[in-house]
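Every protein chain except one is present and positioned as in the full complex.
For subunit A:
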Amino acid sequence: MNTPTPTRHHDVVDDLEPEECWRLLERVSVARLAVVDELGADIFPINFLVHNGLVYFRSAPGTKIVRATAHPGVAVEFDGTYDGLRWSVVIRGDIRRLSDDAEIHASGVDKLHTFTAATKWNYFVISPRTISGVRFRTSRRLSDGGRS
């Protein structure tokens, strides 16, 4: 899976440069974090922010994400629509639980809005190893999610 994907459907998508991927991330606030542990893989939606090239988020206690940090390799998927075209960006990297209050505060993650209310939080940072993205060449279907 780490190998390049020359067979990727280039008829359908255009690859995005890393700089463009980072710019697109500024347009969304929700992503999906895919983790793997001894019980298998799982995926969670997260609210995130980017600070100094790192992806920060926080999670309520008791989630599997904490256990997943024993297997730090994660993938985060972001997608949205820009100029009528659907895009998707995937960051693959390593997740680390934050314990340094200074780093938590400097990143702003302690102010991040989240899906859920909690009084105690676990803070995480993902250090990207790779960032890649595609733009779908048509707005049809992928753009609207099929919702009325």
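As a working rule, a residue touches a chain if its C-beta (ideal position, glycine included) is under 8 Å from a C-beta of that chain, and two chains touch if they have at least 3 such contacts; residues count from 1.
Simple rule for what comes next: contacts and distances are computed from a predicted model.
Missing chain, UniProt name from the options "Tetratricopeptide repeat-containing protein", "NADH dehydrogenase subunit N", "Penicillin-binding protein 2" or "Pyridoxamine 5'-phosphate oxidase": "Pyridoxamine 5'-phosphate oxidase".
For subunit A, the residues touching the absent chain in the complete assembly are 1-3, 5, 7-9, 11-12, 29-30, 32, 34-36, 40-45, 47, 49, 59-65, 71, 73-77, 79, 86, 88, 90, 92, 112-118, 136-138, 140-142, 145-147.
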